[in-house]
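Notes for the one structure printed next.
Note that one protein chain is taken out, while the other chains of the complex remain in position.
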Amino acid sequence: MKRFAIIFCAFVSVLGVQSAKAWHNFAHGSIAYMAEQHLSPEAKSKCNYYLRHTLSHYASWMDAWRLERFEVVNKSHASMSMPDGINLDFKSGDPAGGVMGHLVNALAELGDGKYKNLPDSVVRQRLINMAHYVPDMYCPSHVLFPESVHPSQKAHKLYEKGKKLGYHRFWDHCLGREGRVKWEYEELAAAVDKVSKKRVAEIQSGSLEDWGRDIIRLAQRSIEIVPMGTDVAYMPEEQVAAVRELVYEAAVLGAYRLAYVLNTIFADKNIPVYNDKK
Amino acid sequence: MLMAGEACAFRGFGHQTIAAIADNHLTENTKREVYSILKADNMVKHANWVTSQRSRAKRVSEWQYATLDANGKSTTTYENDGVVVIEKAAEVLRNRKNESDSLVFASLCTLIEIVGDIHCPGNIHIEGNEATKNFAFTRWNGRKVEEKNRLKSKWREMWHDYTKTHDVFTPQYYAEDLEIILLKKKAEYEKGTPRFWAENVGEDVVWCLKVIYPEAEVTNETVYRYEDINNRCMAKAGYRLAALLNNIFKQ
Amino acid sequence: MKKISILIFALVAILGVQSAKAWGGFGHGAITYITEQHLTPTAKAECRRYLNHTLPWHASWMDHWRAVPPYQKLDKLHSFTATADGDVNWDSGKGKAVNLVKKTIKKLENDKYKSLPDSVVRYNLLVLIHALPDIHCPVHVSFSKKEFPQYKYTIRKNGKKLKMHKFWDASPGFTREGWTYEKYAAEVDNLKRGAVKKIVKKGNIDYWTRDIVKQAHRIYDITTPNIDVAKMSDKKKKEVTDLADEQVLKAAYRLAYVLNGIFK
Partner (left out) sequence: MKKILLFSAFVLSVLTANAWAISSEEAAVILATRNICPKAQKFVKKYLGKTFDDDIRYIYSKEARQIVPHNREIHYLHLDKNLQPMNVGKNDAYVAIEKAMEVVRAYKSHSKIVVTRALRTVICLMVDIHHIANIRIENIPHSQRDFSYKYHSTEVGKKKDKLEEANWSKLGKNCGGYPRGFSGEWRAYDMTIYLGDRFAEYSKGTLKDWAADNGAIAARYLAIYKPNAVVSCLDHKYTDPVTYDLMVKASCRLAALLNGIFK
């Protein structure tokens, strides 16, 4: 444990100048790699047919192309808003609706076998986008809380050896480069992917509404664990362990739910958005 | 009737195509009134009236530009700015009963042409960004490697060339071609006011300038790939013109 | 709901720079425009579904993307060599354009296109609507120096040197400045049903190529060496445009026959 704490602090101090993207490239690749291990054979062959690459190859494509003026890329594919403070906004994929709206649209368009009568390049583009934003939802710094729940989320500055560090950037760079600088996807998956069968069944079920509650829980815990003004380089061990555990849970949720979404789409089924209302 | 409207970025042929797109989406009542004012059975014939008036009044040639302020918002009140001209023309048409016939005809023709003008990325000027006026960059046809095969092209000429290559289409056929994939976005494109339209096209200009900028070395494929933006701008101009006219000539 | 369109593998709309490569912009556009008038409704709808545009929009796609990886192998597939007795010279390796046409048709016909992914069908369509008219261009039939040494010469325009290839590529638009496709089709496209049947000959491509090679010999009688194209007599100009129109109509009807056959 001690070894991890030291290296973790050293790792944080060597943070390269990264723009505040979502999970940074390495994290996206490894989460997509983990998702790929749990794809059903049907989903795997279909993904290979459409993408002609692995999911981890296209995992951070949306970040690389987010600012191009082609029709396919929408600007804000990371943030999620909570208008009523309780549930995520499920309405539409526009910037206001945020990422969960994108997932609702994609499932409505591809689910129940409807993907078969779409042109293959459109389905291909949906898969590339999903491989990016489904894990993106679980990055703890991606939920914009309303004022009532968390008054000063924007001013939630952290420090690193005295220097200012963005709250968003800290959470983006947690996953992945612990310990050795050059982890490969297999090694990170080995460290993160220790999930019991029961937990997997629990993750890969429920409606999008339940998933939204998981996201909010993660985001709120991330604010409790690393409150405003903490200096990240000198965190005690328990705090570092809590950060690591939260980040691993986010990765597991992202990977298994991405695999679950693809498995259901290519098994001609669909995922309910809301729990069946009376 | 190919106008020699070389100066404006969409050229005569581009304006005629936008008028053709708008023709398809006018309501019956609007058609009756518009065609009676124009004394013609479609808007395509009068799509270049403003460029024909340039020799008479110099300030008319400024109407094609829309200037946005530094952060891309359209807040100008300069009377010769494209957006202000559209708003004035719409006012005149709204209370057309007590306006002279020639003024109503003139403002209808300016509306048809200037709505198309502000939708051309070559016509949007942004304060503090000299590149939006006009600049040169080199284009390469991808075949011969020597230096002398570089095409010296300009920012406004690029948007100009997209319509020039389809000169052999008729405006109606060009409109039909554009609407194959862009018709389903009509409801989304129709929204907004002229100021919002100029800002919307301003966004495209800002991002295109990150790909094509002064002294950039560009292959032809990059320019080909951005024709998609030109198609969208023309379709937007057509649908928004139709929506504006339907709104003005409502019962 | 925002419909997200196609990007990396499928190509976005292509600009047609007026370049005097195969048939030139006007020639290809005119052929594909006439083809579109004679397509069955299902064929027309399917073509537009795959191409996202009308046929003339993408008519010169192969000319503009021939130098871009991964399509460089298309660079040499625009023309073919003919033997002395009027057949395609297969072993010279230069008979490629005809080979390309046959291969794309074989890939798409008998409902095979239904099992192919959209982007592959789109690519083959883009190639087909350019390659088939290309082989109909009389100057795209190259004759070897040994057998026809007398065919290697240039002509003139207002005194300046002009390549045969450049002139005959733009021959449909010769003496027709400012024409649109619609006007060209109205003037030229007036074949009776019987004449069409004779041209198409139930899709026998070998007959087509032999006929093309026969026509290709005629251009060397019309534009003799060092003739000044601008000062030709009206009768001579009509000969040029008649030959060009004949080839344009053949290309258009044969392409329509092939596309109607594919998208039954």
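First chain written, first letter: the chains are A, B and C, and each begins at residue 1.
FYI, a contact is a pair of C-beta atoms (placed from the backbone, for glycine too) under 8 Å apart; a residue touches a chain by one contact, two chains touch by 3 or more.
Since the structure is predicted, the reported quantities are computational estimates derived from the model, not experimental observations.
Touched by the hidden chain within the whole complex are the displayed chains A, B, C. Contact with the chain that does not appear here is found for just one residue of C:Q72, C:N110, C:N204 or C:N226, C:Q72. For the chain missing from the display, the contacting residue among B:G72, B:G142 or B:G192 is B:G142, taking the whole complex into account. Contacts to the hidden chain, counted on subunit C, fall at residues 8, 67-70, 72. For subunit A, the residues touching the absent chain in the complete assembly are 6-7, 9-11, 13-14, 19-21, 25-26, 28-30, 33, 48, 51-54, 56-60, 63-68, 176, 181-186, 188.
Of the residues in subunit B, those that touch the hidden partner chain are 140, 142, 145, 207, 209-213, 215-219, 221-222, 225.
The definition used in the following text is that only the chains that are shown with their structure count from here on.
Of all chain pairs in this entry, the one linked by the most C-beta contacts is B-C. Across the assembly, the mean Cα position most removed from that of subunit C is the one of A. With centres computed from Cα atoms alone, the innermost chain of the structure is B. Centres computed as Cα averages put subunit B at a distance of 34 Å from subunit C. Each chain gets a centre from the mean of its Cα atoms; for subunit A and subunit B, those two points are 41 Å apart.
Each of the following residues of subunit A touches two or more other chains: 70-71.
Residues of subunit B found to touch two or more other chains are 225, 228. Residues of subunit A that touch subunit C in their complex: 49, 52, 70-72, 74, 92-94, 105, 108-109, 119-122, 124-126, 129. For subunit C in complex with subunit B, the residues that touch the partner chain are 2-3, 5, 12-18, 25-26, 29-30, 48, 52-54, 56-57, 64-65, 67-68, 178-182. Here subunit C touches subunit A in the complex through residues 1-7, 9-10, 12, 117-119, going by the rule given at the top.
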